[in-house]
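A short worksheet on the structure shown next.
Every protein chain but one is kept in place in this view of the complex.
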């Protein structure tokens, strides 16, 4: 990576109105000189984003020198890239709704299905073939680029790229910790009578796997604040506790943190992710029925909420393209831009990353993709040794790692029967084998258009 | 161990009319000179067995020089023992029925509950405190004795003894493989047109944990017979295959081997244990409902069947005591007596054993109690390196090992809350957390008389 | 392996007058029906052995039905083999003498140089190219054969075959324990006042690597006889102790066991191999000078002794060929024939074997070739879990394992510079780097005729 010249960023999935716009905003707030090559399967979207992105330069508050360019092919986007950002997803909210409807017929409920659960397995099968293709292109067109993978299921996406191109410089970047860090920050403010405790001021040590990750240490200004969390967990175990009371009723991504409190009190570690995320990695303790979810004060599927957000964003396209409105400058909270800054040599960043286990978590299998703290410096990403997970948490994590391995194998071997073993062994699939077989077929059939790779 | 003198066998649980009588029969068929000290919490039972056992000497076909002695205390039985046999269980068929009724209210079905499942957890809590006590006595009274543990749950019983007395010379002895070996023998007879293929003629390599153990190699007379098993699995996957057609309908310990076939076809290894046993270690694939069990052609609870057997045995007590009838000589199929023979130097025995993992199964945690082939020779038990379990099987085994560790910790710490985490994480407990909490309490309460240790 | 038909044994190195004749004698004492295909680089030798071997049938005490056949090529010998025996060596006693002379100029003394030390490295480079070739032929011509490797250096020979043909069914068979077992048997006779304690009556547990292997348990008739060994070690630490006083002065393969006593008292385990063998694996504690060797009461190079034996054997060729004299029937003490018997299904054999580490020795690197107990049954070899070596012994073993890996890599890569790192790191090479470089070149040059593979 050479930071004298203009930075080349390839952004696969670059037609996104969600993460994409946030990323543009964030980038515009930094003194970075870069060309961002946008590739999206839906060319129209990347063309739109090219215009919206380039308009940012006209915003007087824009600090960066950035050029956006919609590319026809992933090859065009990747060729000579210094940084590759991959943030893709499969299907649309209708697909999503259909899958939720199917599993509910079998008595299974999921919140999102992005990382795990029966929907997670199906979505992995839809998205991983593209990851194989991108890994091959990266190997050919930009083997020295840093690849930042943001897509779900994160572990499988990273793992399959490494299987295809073992020398790939890849890590998983996620914002799944932010909500919890903000919540903890809020507790610190209340307890210690301070204000303005920002997410980044909470220091933590992260352990686990993507989506099922935990803090075994948290501190604020050098002070261990685990005791504060414990106090709230014990006091509000039954009722839950929110920074903004009642928010979880209208925002499906919010919760009363009851799941966090329960898991913390049982295992001694703080779930680093939202209640709705970690609930999917557990047996149906919190997801058995809609009533169970209600009792635990979080939300099931966010399909409708997402659909609404999507329409809102759609409504902003025209003004953003015409320049009558700008994307905000900064304001978003992802670590992606900070990570890019650190990779090109603008300071060291302590962050977290998903990478293959080379000792980060000593009691998870080596070579599993695990989540831990990481240190990013110029052209370098180093993970931190984090010790052992509690036995019980490790056992659940190992179950998911085993399933992830099975799914990746299934895709590499183009054999959907292999993935059925992961499907069957998912903690949320508590049904008999024959029903599971039917369910699997029904779900595959519902998204068959995305599974041509396996034909 | 000195084989010049009379062998001292302490038999804890020596009042048994089931395993006890079979053991006596087997012992009588060998040229062994031994005193068997019987201890049973129910003194009356051991007194009865003392008489029945000693009557065997009058049987002209008896080859051994054996004396049975009912002891008042475990101390009396253990003092100076060369061999300690522990085969105890908790409760009676009424308790068993009650526990089955409770879990069924919550939609959970078990076949036996001896080793795992919610009933398995409860039973572990009932039986392990006695194992602590016996471990302490063995440490004091016969530290060099070989301890053969036959009780369920086997892994936890062995593990807790080692935790209490790390130098204990212990291994788990089980007959859980016999049915499968006989079944395989039957297939070989049919396929190869031979007769009299005995269980012991089938050579195998065993891998796994007690109750969830697998053959990765089977041979007969040096010939790999995995292909024969595969042929039947593929052909009879849907209908099942029995040596004695229809037997499974009347004998709950029998089955049409459909579960074995299914697991074999999915994972490539042959379940070494019965369908009803291995089904309990899996998610509710085969146990979701009574209908599911029916489809898979095995049986749920054997409570009534056991009750009937128990009454039958009761009826034999009087004639056996009066000497008007004798126990059979030999005829049973356990390895226990063969193992004792080998330990005192009468030949080397290739058998299997449950011991802490020192390399037997390379991808299970070290120090877990695992099942593998073993070689018993004079005063020596050596386990065999067996390689790796398939990833998916290992993941399920690790889940159980984690639960076993949690249960043992719970008992050592006298804290029932700890065991709840194992309860919650059991593959058959697919219910929401609050219901699981209620279920746990209800089950504990049903057997509270056996849980005074925790008070 | 099919034991109905005549057994096909390929014997590579079959022109040997030393191990070869002993093997023939042993085979003749068993009821075995076999064809032995002899291949030797020196065709004349195998032709001679064909005659000598076939003459054995005329010996009325011969129990076996064996036919010997000298083959022109290794292909002829290996085609369709059930068992492959490889027992080859490099060079002749003149080469051997030359290498000893060279190292002594640099102040280094070795006893044999078969397994380790600077001569061991050079010999590995001479012999391993042939092993590559044989592994390729076995893969092609008899992939299901059991391969018994007897050549030195044993670990490297086995390892390189596995690297070339990973599915090879191979183990290392050695008689290096026998002398120590006989010595221990003698101690037991003296101490316990018994007679006729045969080598095979001493039960042991073996741990380590070939040539540097140890007993952590020894028993006789079930009795732990470690205390007897300790008694002699403590009493005769300074003077040594021999079964046949003074023998070591005339027989270079004998010793006063002082090295064994010293290592036992320091590390708590009994060296399983002879003093002269284990001394070569240690730093120059026992080999610093000829005076040191004298003090430790064993012998340095046996070149002259071997030369004399060789001449003696030469003298027997004519009478053996003419039939005026027979090889003895039985009488030798190798396990090779017993191992063959067990492999074809004539009983189970508890023996020892060198195989890749799959858990046998938990603190040696996995996949290193290690020595442990093993159980051989029909078409099956299983190694035994033996626990941990003491830290200090493990450290020395790991050093040799590292060197072995480096040597194997060097041969696979045809790069003599790679092997120099193993040479340099050998415990006996205590010289400065430049001298080591000269020594290495001088030795390579002395045997350059055997190193054409690297050109």
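Which chain is which? They are A, B and C, in the order written, and residues in each are numbered from 1.
To be clear about the criterion, contacts are C-beta pairs under 8 Å (C-beta built on N, C-alpha and C of every residue); 3 or more make two chains touch, one makes a residue touch a chain.
What you are looking at is a predicted structure, and each value in this text was computed from that prediction instead of being measured.
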{"item": "Displayed chains contacting the withheld chain", "value": "A, C"}
{"item": "Selected from A:107, A:186, A:387 or A:437 as touching the chain missing from the view", "value": "A:387"}
{"item": "Sole contact to the chain not displayed, among C:73, C:101, C:304 or C:435", "value": "C:435"}
{"item": "Sole residue of A:97, A:162 or A:375 that reaches the chain not shown, by the stated touch rule", "value": "A:375"}
{"item": "Of C:44, C:92, C:144 or C:295, the one touching the omitted chain in the full complex", "value": "C:295"}
{"item": "Interface with the undisplayed chain - residues on chain A", "value": "1-3, 203, 205, 217, 219, 221-222, 344-345, 348, 350, 358-362, 366, 373, 375, 377-380, 382-387"}
{"item": "Contact set of chain C toward the excluded chain (per top definition)", "value": "262, 266-267, 283-289, 292, 295, 391-392, 394-396, 398-399, 401-403, 405-406, 421-422, 424-425, 429-436"}
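Here, only the chains that are shown with their structure count from here on.
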{"item": "Chain contact topology (line, ring, star, complete or other)", "value": "line"}
{"item": "Separation of mean Cα positions, chain C and chain B [Å, integer]", "value": "43"}
{"item": "Overlap residues in chain A, where contacts from two or more other chains coincide", "value": "none"}
